[in-house]
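Handing you this structure, nothing more for now.
Note that one protein chain of the assembly has been removed; the remaining protein chains are unaltered in position.
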Amino acid sequence: MNAYLAVAAVLFVCGVMCMATKRNGIGVLMGVELVLNGANINFVAFSKYGLLGLDGQIFSLFVIVLAAAEAAVALAIALNFYNNHLTIDVDQASELKN
Amino acid sequence: MSPEIYSEVGSLLKWLLTAAWLLPLLGFLVEIFGGYWADRKSKVPAYLAVGCIATGFLLSLIALGTWVDAADMNLWAFESAGHSAEHGEGAEHGDDHEHATVAEHDHADAHDEEHHEHASADEHHGNDPLKTAFSGTFYRLGKFGRLDVTLDWYIDGLTVAMFAMVTLIASCIHIFAIGYMSDELTEHYEDHFVHLPGGRHFHRPGRFYRFFAYLSLFCFSMLGLVLAGNIFQVFIFWELVGVCSYLLIGFYVERHSASTAANKAFIMNRVGDFGFLIGLMVIWTWFGVFQFANTDPAHADQAGLFQMVRTHDGTLVTEGEGMEKTVSLQHIEGEARPSSIPYWLLTVAGLGIFAGCIGKSAQFPLQTWLPDAMEGPTPVSALVHSATMVAAGVYLAARFYPMFTPEVLLVIAYVGCITLFIGATIALVVTDIKRVLAYSTISQLGYMMLALGVGGWIAGLFHLITHAFFKSLMFLCSGSVIHGCHHEQEMTKMGGLYKKMPITCWTMFVGVVAICGLAIPFVTLPAIGAVAFSGFHSKDAIIASALTFSSLNPVHSLLFYVPLITAGITAFYMFRMWFMTFFGKPKDHHVYDHAHESPTVMTAPLLILSFFAIFVAVGGEAGPLVTLYGAAEPAHVAMGATDAGNIGLNLPSHEQIHNFHAQAGMAALLVAFAGTLLAYLFYASGAVDPGTVKRQFESVHEFLVDKWRFDVLYDWMWQRPVHVVASWCTAFDKYVLDGLIHGSASSVVKIAQWDRKFDEAVVDRSVNVLGEVTMSVANWFRGLQTGQLRQYVMLIAVSVVSLFVLVFIFFPGQ
Partner (left out) sequence: MSVNEIIEHALKGEILPRSVQIFGPEIALCLTILALLFVRMFEIHRRLPTNLVALLGALIAFLGVFSQFMYVKGGSEIPAMMALFQAWGLTPEGVGEVGPYFTGLLVHDQFSVFFRLGLCLFLVLMIALTVLSGIPDSEDGQDFYTLLIGSSVGMMLACGANHLLTLFLAVEMMSVPSYAMVAFQKGRRQASEAALKYVIYGAGAAGVMLYGLSLVAGVLGTASMPELAAQVSTAFAGGSFVLTNPVAVTLALGILMVLAGLAFKLSLVPFHFWCPDAFEGAAAEVGGFLSVASKAGAFALLVRFCIALTGNPDPSLAGLNLSLGIGLGVAAAVTATFGNLAAYSQKNMKRLLAYSTIAHAGYMLMAVSALVIIRGANPSGVPGLTSAGLDAEARRCLEALLYYLAVYLFMNLGAFAIVALIRNQIFSEEIEDYRGLAGEAPVLCVCMLICLFSLVGLPPLGGFWAKLEIFASLFQAGRVHWFMWVVLGIAAVNTVFSLFYYMRVLKSMFLTERPVGARSALVPFRSAPGLYVVMVSVPVLLLGVLAGPLSQTANNVARILLR
């Protein structure tokens, strides 16, 4: 089980790093997907080798669906941002501050 | 008293005082809503307000009579007992004395009392105040756990005396204000103190009705404060009078000084209220009740605060020593409450409540708001900022006296002592006539606090009431002067006004003599005692208490010398003001030529008030006034105390104070005369030139003119740090996080870029390496400015990790 957990942890850290360093908005969203999938692997691993049982499997199914929904909304917002700013660089989103 | 009589009298008193309390509220509502549509030139709002408060005064008088009758008290006992008093014998008391009593108290009752054979001497030494008090509940606001939050009433001698005093003074001031505010009766009021660009003045519609509406609201709040039966309700009205004061100080909102002063007053009061809240919190958690005392025999099982803390004869039952010391609570059998309270916590509660009093009564270190509050119209200064609201702090300290431990009393005494000295010294150099009076008010409030602190409960409240009369008188006189001189307030531009406004001049003289405590030495009359105005009696009582206290506690002898010397200073600055205003040569002919005596509607209240300033204290400490509210004195005060509290304080008993009375009286009289003489030499006879003295003591004068530099001190201590901390916090997002978090994020980028550049540089053997590096550093710097979103996201991870590290460090181990 530890191997699975390690993979999940690596995915999680990669996802966070991706979110924090990518300047492209779409890239940031991909980072989010990585984080969520890291958690999913955890759930499935705990379900298979731990005590969590079927709950874990169901959890990850829900998360997959939710991730799709969230990505849809996020992409729509990113598109809207592009329409207004003609760029998708998140560093350009710095008018609101202080 | 049997329960039937109790409930009968209690409900009668309740209805009378409630009516007197709510009438101004009614007036306020009618004025504020009616005034909105009414004609701005109409005086109807003023008549309405006067009607409400005057009716309230009549009702208060009836209540006073009822209460005296029910308490079975002989107010005139001093006439028969006067022969044994220290004042010896002399001529008879005149008609004017009889006249005074009739005006002050209900006629019929006064005569009934004459026939009582009851000797009052025993009653007012060491009686149980709860026996003559009436209490009950109007309305329950809500119940939180075991705490019942209610609106209560509590009526004893002090309540009725305060009611009569407040309504009487308020009536006079309302009448005065009809004249004073008459220039607001217009559609186009021109405010000469607001300068618009282009040298024009500000124009606005008159606000006559609004002024009277605010005054009525204030009267309602003030009376509610006095009638309140629990400390929480006091807090509510405490805040309400604060709001009214805010509104009235800021009456001329367009003047920048006025709106700033209003804010200052409100915020400084909030600082004091912070302490008040702490006190409330302690009381809530440890006592679970807010009521002062429950004297209704029908509900004898529900004890109030005073009944819990002290036994019937007023002793504080304590156990243990030092920090372990606790105070046992009485009357709480069969209830799930703590049976005792730590001594230090009771002290904290007392100090907290007193902190509220410091704010409201403008005591050191929160005294600076009161002089600024003079930006309000003069009737407001007379009513709110001299006679009633600022005295509310003293009133509350007196009302809450049973809850105070000796440590708290000592703090009160020292705060009062410092305040009275600071106030008096600043008043020496101020040249604005209203500000002289304001600093004098601060100083006199200090006297009251000092009296309470040294165990002179009676003396402190005595001075509260006499001061209310003569100080409101003097404020109205100054209002009359200001009105007559067309809003000129600088004394340096006045002088010689006694010819132009004789009534104002001589009524002001009454007030000045009263506050200085002058008397004709060595002449005493039988029954009424020394030939002097009211201020002499009360100040005499305070000095006597202070002297007794310092002779019992030699360590604290400063508490006697400072007020004694200050009595001289008081006489000096008061006569200085009087001489500068009314005598000498006119200094500004423009002001002098246009000065005129005020109309009757303004001078009549002056005459009424000066009458009371002379006679209200007739009979001194054996007189009717002291007998009246003295019945409310907490039981433990009369006996005094030896070695009380953790600091071993000795508090004087009535007996001891009495023994020192003559000695203290002589000393006080002496310094007062000295001060008067000095003022005469300086400002009237011209024997000494004040300018020379000023130059001699240049630095001291500067220091006093700067008001002891308190405003500067507070600016450095509080305002600037708060501004700085706040700007730090807003800058936190901008600079620190930017630098820290984004720096680490973009350093990765930087290294990558630098690496690539380095490779290219090596391959190309370019001499531009330096330029490229500089470029990348510039990129890095530009990177700091942009892109906050990624840094936000990075911060999620960084926060979680750092919090986790914190958990690791601080997790309680096995």
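Lettered A and B in written order, each chain numbered from 1.
The rule is short, and it goes like this: contacts are C-beta pairs under 8 Å (C-beta built on N, C-alpha and C of every residue); 3 or more make two chains touch, one makes a residue touch a chain.
Note that this is a predicted model, so its numbers are computed, not measured.
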item	value
Absent-chain contact - pick from B:19, B:44, B:58 or B:253	B:253
Hidden-chain contact residue, picked from the options B:43, B:131, B:270 or B:493	B:270
Footprint left on chain B by the chain that the document does not show	140-145, 149, 235-236, 239, 250, 253-254, 259, 263, 267, 270-271, 274, 277-278, 281, 284-285, 336, 338, 722, 725-727, 729-730, 732-733, 788-789, 792-793, 795-797, 799-800, 803-804, 807-808, 810-814
Positions on chain A contacted by the hidden chain, ascending	8, 12, 15-16, 19, 25, 28-29, 31-32, 35-36, 38-40, 42-43, 45-46, 50-52, 55-56, 58-59, 62-63, 66, 69-70, 73-74, 76-78, 80-81, 83-85, 90, 93, 95-97
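We adopt the following convention: only the chains that are shown with their structure count from here on.
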item	value
Inter-centroid spacing, chain B versus chain A (mean Cα positions, whole Å)	63
Parts of chain B lying in touch with chain A, wherever the complex brings them together	730, 733-734, 745, 748-749, 786-791, 793-794, 796-797
Chain B contact footprint on chain A (complex, rising order)	16, 19-23, 28, 89-94, 97-98
